[in-house]
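Here the complex is missing one protein chain, while the rest keep their positions.
To keep things simple, chains are lettered A, B, C, D, E and F as they appear, and every chain counts its residues starting from 1.
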Amino acid sequence: MAHVAEWKKEEVLELKGLIDKYDVVGIVDLLNIPAKQLQEMRRNLKDKAVIRMSKKNLIDLALEDCNASKNNIVDLSGHMDGQVAIIATEMNPFKLYKILEDSKTSAPAKPGTIAPEDIVVPAGDTGFEPGPFLGELQQVGIPAKIDKGKIVVQKDTVVVEAGEAVPKDVAATLSRLDINPMEVGIDLKAVYEDEAVYTSDLLAIDEEQTMADLQGAIRSAFNLSINAAIPTDETISSIITLAYTRAINVGVEAAILTSETSGPIIGLAQAKMLAIASAVADKAGAIDDELAE
Amino acid sequence: MEYIYAAMILHSAEKDINEENVKSIIEAAGIEADDARIKALIAALEDVDIDEAMETTAMAAAAPAAAAP
Amino acid sequence: MEYIYAAMILHSAEKDINEENVKSIIEAAGIEADDARIKALIAALEDVDIDEAMETTAMAAAAPAAAAP
Amino acid sequence: MEYIYAAMILHSAEKDINEENVKSIIEAAGIEADDARIKALIAALEDVDIDEAMETTAMAAAAPAAAAP
Amino acid sequence: MEYIYAAMILHSAEKDINEENVKSIIEAAGIEADDARIKALIAALEDVDIDEAMETTAMAAAAPAAAAP
Amino acid sequence: MEYIYAAMILHSAEKDINEENVKSIIEAAGIEADDARIKALIAALEDVDIDEAMETTAMAAAAPAAAAP
Partner (left out) sequence: MEYIYAAMILHSAEKDINEENVKSIIEAAGIEADDARIKALIAALEDVDIDEAMETTAMAAAAPAAAAP
């Protein structure tokens, strides 16, 4: 670090200290986050995670220094993007990701900001009375017309493509439409823990999938227990029910009269007779008066 | 409904559902057979898929083990 | 189900449901009668109120078109 | 139902459902076996595909006391 | 399901559902009895009201297709 | 249900479902293993196609005819 200024050396040392202190270290992008909001989030994460902004090259140096004790942590350096900061915590990385995602908010697009993904104006009623706003919409390429006394967007329209800067007039229009396409928050890019780096795509938990997996596991366990007749407290009733049902079914299908099957068998015989009667009911004389009513 | 039951016996035993057979059953039950009715029933059943008809309403069969004490 | 149907014919016609009558019907249908099954049928039906069993059926049948798809 | 259960045991274990086997089970349960009923049971089951019958919801027949008003 | 059916026979005949009785039935069916399975069954049945479980059959049968996804 | 889930883990991982393996899992979960239940589990699963048993909706038999096609 011969050519490195003294303050930078100190900064690297501080970063290194932070990285050494915590088991879980992540790289975040402070997505367009206003200072006030960042402060608030820091307060919310207090006791759980520390966020420290710095320059990419200094973080790189700190990661290199730490690689001896935290094997593979240098792999984090490939995930630095945007307004970079380090986050350090003892939290489960998946939980950390979830907390940060849940705290993201949406914000209006400022002129000149880069669209993170396509910005779409959806088709439908804008709520605006006919007026100059119609021209404004058309000006920025949104097909609109008057319908039932309202300005209506005719079809879903991409006004800014992902990666493009938001033009000033579009930003104004979006704001009037109350469309807030920008995500504001702490974007966790990658996390290091115990020699492994988890990227955001791995960190996202699909709760619906988890629920579905649980239900699948529970269903399979019940099915297995019942079908293989392995009694458990939870399934013994169902096993009895199944055995009884099957026995009754066989009894009824084979017309084996017992105290429990006679009723259903007679019922079934009569129902079948009535079914045939109704199938021939429109033929004159085919059924007797008693049935014809 | 005796006539229909008679037809069902024949169907169940995979016998021919014809006038003679239905009449035999009816008479064996000690009932005076009504030839016209038998003819009409046989004619009507010619257009009916008995198995299908029985199944469709088998559910309506919806009877009683539950109801029975 | 032939034996049941035979019993139902007798019941419908208000005839006695006994071994002899059931057997006559079964044989009239050209089926070889199985005495054990007939005996079992008669014995089982002794404890059953057929009219009641039929009524509960009728009710249930009338009920749940709702249950049907 | 004991006789039906006995048949179900034999079916489950892929044993032959015959008079002797059913009788053994019934007697092992401490029940006096009724030969005629056993004969009737065997005869009745001969016409039936037990696996299919098990899953065929004859219970629909037993069903909707619940559904009925 | 053999073991369950064996228990059901005993229940039906109002006999004691114990290891010895279940084992007798299983062996009468020509099945090699597995003591562990019998013990497990008896233990599980101790906490269950069999009659109640049987009654739920009727209910389950009435359970609507609507419950399916 | 712990024992069932233990068997499912082994099945899922294509490991042998034997007493030793089930016991290891049960104990790793901090549960005191009941050897008899494990034996019963293993015995019951020997006759079963586990994949099929897991997938077959056990209560299907109890379902209404209405649901059947």
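By our rule, contacts are C-beta pairs under 8 Å (C-beta built on N, C-alpha and C of every residue); 3 or more make two chains touch, one makes a residue touch a chain.
These figures come from a predicted structure and were not determined experimentally.
Chemist: Among A:Glu90, A:Glu129, A:Asp213 or A:Asp282, choose the residue that contacts the chain missing from this document, as touch is defined above.
Modeler: Hidden-chain contact among the options goes to A:Asp213.
Chemist: Of the residues A:Asn32, A:Thr89, A:Thr126 or A:Asn223, which one touches the chain left out of the display?
Modeler: Residue touching the absent chain, from the options given: A:Asn223.
Chemist: Going by the contact rule already stated, which one of A:Met53, A:Val120, A:Ala196 or A:Ala281 would touch the omitted chain in the full complex?
Modeler: A:Ala196
Chemist: For chain A, which residues lie in contact with the unshown chain of the complex?
Modeler: Against the missing chain, chain A presents residues 92-95, 98, 193-194, 196, 198, 202-203, 205-207, 210-211, 213-219, 221-223, 238.
Chemist: Of the residues in chain F, which ones touch the absent chain?
Modeler: These residues of chain F touch the chain that is not shown: 1-2, 5-6, 8-10, 12-13, 15, 21, 24-31, 55-60, 62-64, 67-68.
The criterion applied here is as follows: only the chains that are shown with their structure count from here on.
Chemist: Need the CA-centroid distance for the pair chain A / chain C, whole Å please.
Modeler: 60
Chemist: Distance from the CA centroid of chain C to that of chain F, rounded to the nearest Å?
Modeler: Centre separation, chain C to chain F: 43 Å.
Chemist: CA centre of chain D versus CA centre of chain E: separation in Å?
Modeler: Here chain D and chain E have centroids separated by 14 Å.
Chemist: Any chance you could list the residues of chain E touching two or more other chains?
Modeler: Residues 1-2, 5, 8, 40-41, 57-62, 64-65 of chain E touch two or more partner chains.
Chemist: Residues of chain A that contact two or more other chains, please.
Modeler: Residues 229-230, 232, 238, 241-243, 245-249, 255-256, 258-261, 263-274.
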